[in-house]
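Heads up, the thing below is written out as structure tokens.
Only a portion of the chains appears, each positioned as in the full assembly.
Every chain is named by a letter (A and B) in the order it is written, and numbering of its residues begins at 1.
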Amino acid sequence: MQMIIIMKENASAKQIEAVESKLGEFGFQTHPIYGEKKTIIGAIGDKRALSMNQVLMMEGVDNVVPIMRPYKLAGKELQKEPTVIHVKGVTIGGDNLAVFAGPCAIESQEQFTGVARAVQAAGANILRGGAFKPRSSPYSFAGLEDEGLKIMANAGKELNMPICTEVLDTREVELVAEYADIMQIGARNMQNFKLLREVGKYNKPILLKRGLSSTIEEWLMAAEYIMSEGNEQVILCERGIRTYETSTRNTFDVSAIPVVKELSHLPIIGDPSHAAGTSKYVPAIAKSAIAAGADGLMIEVHNCPEKAMSDGEQSLRPSEFSQLMSELAPIAGAVGKKL
Amino acid sequence: MQMIIIMKENASAKQIEAVESKLGEFGFQTHPIYGEKKTIIGAIGDKRALSMNQVLMMEGVDNVVPIMRPYKLAGKELQKEPTVIHVKGVTIGGDNLAVFAGPCAIESQEQFTGVARAVQAAGANILRGGAFKPRSSPYSFAGLEDEGLKIMANAGKELNMPICTEVLDTREVELVAEYADIMQIGARNMQNFKLLREVGKYNKPILLKRGLSSTIEEWLMAAEYIMSEGNEQVILCERGIRTYETSTRNTFDVSAIPVVKELSHLPIIGDPSHAAGTSKYVPAIAKSAIAAGADGLMIEVHNCPEKAMSDGEQSLRPSEFSQLMSELAPIAGAVGKKL
């Protein structure tokens, strides 16, 4: 634990002394540097008992600069090599690209298995689908719930593919964990800390979507929550952030991919469907994510988008998905990945 | 239910017909207008079975414009006069200003009751405090939990003031409801739809903070969730939105106050403490909120901000709070409110 305290220009000797004394109390060594105008104090200690805010509140203090990043398990300090997750024969992270595909909402066994077969044939290796759906209107279809979980599980068994689905409520984690191979935390729940802690208690990969307006640091702190409970199998998923631009539903932050690769050992995939909000831009964004170094993609596919009960306009048809997969292959090759 | 369908410039007669036919199937009356370049179709119906997206996906369709707002209970269609909430002798909405004050986190009975007495003396009429704290780091102090609820309740009883505290988890609503007079949904949970539904089942006012990057429409839809379960006592709270500006922690969206007043009958208060992130800007923002027509304020006050276990840097000292209250009074008077 290290921090730098920047004193105000007119800070008195007494104020500087008070800060040093306070830091000393908490076991910090202090190193003042007296500038012409401002004094700064370097502080070194290993205790977390003193928060930066407490120092910031002291008289004469202008700013406190932390030296260490706030996350430990999600960062590279303790683990330098990339995390590779294995789930039912599929590898996430490393040289393999993981492709999660399926419809936004699960509507029936026939619909789901039909789409599942099509995406498997095109090269997807993980099934995705929504049984519990977070909907912005209380009057919208909120998913088949338990029934949806069973439908997914049936398809997963039949096609021998792992399944990934979202969990919304701490009370439902146990149920979802029974069926899902990978549990998803949606963007709106990225800072639902109780839910993060709950899924952290399971020995099952967690797909953690980035919050709509979360910084990368907050996102890694959300991963830290899950990991701090013992579950280190976290997969990050960039799905677009909220900006002023309205021609896409959200702005896909492609730079988040190299930034996460620099800061963390966790795998990161891209979700072009939710970012774009319309299927027409999905292929271009999907390609950009792979070219930027993503470990995979999550793509919505529906056999009949016009009739989808949720998010149809952003779903690819199976034939479009198949076409995209064939176009992705050479890009994957160009960045040293296998599709 | 009304919508306008805008066809693409090159839409064929067959595509236009297909859209009309689909709308007809769902019980809509259609009214095409053939422009020189584009055809638009007005559609009138009263069924919610057809989603805009399903129309949007049809060939030849360029855009679909909804005519009605998505919320009903939170809007003014069914209720024109402002909602006024009564809780333990305090009125929220109408001509009275409600002032929620207290420390960010509850630390001990002595601390809490001490602050409570001070804010009551200065004119606050509702106590606020955090028993369950959402913290961005899993290693930070997360509140005294049950113990904190009891401390608040004791102070509330002693001082005869209603208490307001945050609930984070569907599993804890019952517990929090036992102690709190007003339950708070925090910014990070504004779209935790399961939690919204859960608190909607109680007959108790809900303070609903605006999400960090929520639009006003999404915020009113979150209120709609609570109301759709039967609980219509929702108090909105503007607490700053996320923007690129970093000189304040968030940007207090003062315009949200007149916008909400135009769109909804629900009361709205302002939280300058979380918006500013530093106590020095709290008075100016508090005054601006009242001048803009807010129904009250939520302000963090701590007897010793330097030692606060959470968010000390944004807390006013009791003397500063008292000073602010006396400065607010003439502004309240100027906009026809009583403090």
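Assume a residue touches a chain if its C-beta (ideal position, glycine included) is under 8 Å from a C-beta of that chain, and two chains touch if they have at least 3 such contacts.
None of the values given here were measured: they were computed from a predicted structure.
Oligomeric state of the entire complex in this file, given as copies of the one sequence with 2 shown: 4.
Here is the rule we go by: only the chains that are shown with their structure count from here on.
Centre-to-centre spacing of subunit A and subunit B amounts to 26 Å, using the average Cα coordinate of each chain. By the touch criterion given at the top, residues 48, 51, 53-54, 56-58, 70, 134-139, 142, 168-171, 188-189, 191-195, 197, 212-213, 218, 221, 224-225, 228, 242, 305-309, 311-313 of subunit A touch subunit B in their complex.
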